[in-house]
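Excluded from the complex is one protein chain; the other protein chains are retained at their positions.
Let's turn to subunit A:
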Amino acid sequence: MLVRPLRRLLGRPAIVSHFHTSHSYWASRKVLQKFKLADIGEGITECEVIKWSVKENNPIQSFDPLCEVQSDKASVEITSPFDGIVKELLVKEGEVAKVGQGLCLIEVEEEVIEGAPESQLETVGSAESTLSDLEPLSEKQVASETLSRAEEIREEPTTPRRLHPMDPNYTAEPATTNTENVLATPSVRHFAKQQGVDLVKLAPGSGRDGRIEKKDVEAFLSRASTRPDTSPVAGAVFTEAGADAVVELGRTRYGMWKAMVKSLEIPHFGYSTSLDITALHDILPILNAHIPSHYSGAAPAALPVNPAAVHPVPPPPSVPPSAQYTRLTYLPVLLKTLSRAMMEWPILRSSITPESTANSGKPTLTIRPHADISVALSTPSGLYTPTIQRANTHSIYSLSSQLKHLSYLGRQTPPALTPAEMPKRGGTVSVSNIGSIGAGEFAAPVLVPGGGVAIVAIGRAKWVWDVDRGDGKGERRLKLPISWSADHRVLEGAELAAFVECWRAYVEAPQRLIGEGI
């Protein structure tokens, strides 16, 4: 019911079958990668394997702990570089492995297209499916957002938006890419300079750690010469006769696939409404004017009278530059108010105890004392859901700083998100700010196992004429559409509706937070 108006909005035909199959056939090739014991440094030539954290024929994901090795007095933890299945452990616990020797074999599902560098493949896959992603924002898709660009919910979309990196028309702006992050050997730099190629445009390259290789420069040149009107990378894949192209799923996209298949076990129900954020809109400029200096990176104002004359002032926490920001948006305020509502509603702080369902006993819920909120993060390499832990203990400024930092980590090549940002436990409520990508009004987001008991998709705010206000004459109000999906095994419809009303009471009267002492 909700899908049809959305489809009309996007100019697609109104009639579509819900369980449509995707256009192309996604094939993936399994490659057995040997993971060797890397040079740990310090002149160490061999180590003893103390403990394997995985078993053979078990799946593993990047950054999962793989094994622990020891060389004389140093204990080293090794994490997996790939997502895949551990096929064989080549060194047993207690045995010694030499540097360069294989530690284990991991079966990796790689997307392979002959002749195209890895960096191109990622963009091809996503350029294609951006179009297919927007088509059915139905049960099969999770709304994703980029926290790095266009984070704000626009009040009037008159000025051109900054493009999402996954948008086919997106080109990297040199101003935003730090030239220091461009890695290339001197010979490659020289070659690029000779050919008049700006290395910044190529970052990241296909070599180790995102290094730009000579073949990247050559590929860029050949692309530039045969540039079609649309995405430059699309031309590399389509065959000359316009035949079908078979593309394999990238690592992260395949991870999404698997998570979505698991999500079919969860009975979803939806609930949508609009929040009146006119009051938020009014206080946002004030909040922006008072971003603390350790978050904004501005030097603290020099005061004529020294407050530290009697007693040293405790220094504010040091904040890395990647977590600093100069503009506060609605999202941190919405997260803060959401966390307050979650503190009043313990069931929204609960998750299904993992072992309880496994033993086919009665399932139990684990209720956490704090509100953990996961945020959907769409990066050039895929969709991630890092978690903001204990959101209720953080101020709005602190939440904004964390969001900025998470998006910075996600944008790195490879994504620098670690288990610290993406703990196995995940949050109990997920938030997806789809309004930053498009003028979405309603969505039906999907819960994945580990994503909590409910997920909310936040659309784009619009100024509307609200006839319920202004004594019948009406008033211009800024409304934000939100769509919830929740796990009906845990939550009742009435509970979710009541919870949303509790949240609304915070969002529509944010001045309450002053009285409650944020």
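The criterion applied here is as follows: contacts are C-beta pairs under 8 Å (C-beta built on N, C-alpha and C of every residue); 3 or more make two chains touch, one makes a residue touch a chain; residues count from 1.
Here is the rule we use: contacts and distances are computed from a predicted model.
According to UniProt, the chain absent from the figure is "Lipoyltransferase and lipoate-protein ligase", selected among "Small ribosomal subunit protein uS7 domain-containing protein", "Protein SEH1", "Lipoyltransferase and lipoate-protein ligase" or "GPI transamidase component PIG-T".
Touching the chain that is not shown, out of A:K87, A:R390 or A:H488: A:R390 (per the contact rule at the top). Considering A:P314, A:G472 or A:G515, the position touching the chain not shown turns out to be A:P314 (whole complex). Among A:Q33, A:S53 or A:Q70, the one in contact with the hidden chain is A:Q70.
In the full complex, subunit A touches the hidden chain at residues 40-42, 48, 50-51, 63, 68, 70-77, 79, 93-94, 305, 307, 309-311, 313-318, 320, 370, 389-390, 393-395, 398, 402, 418, 420, 518.
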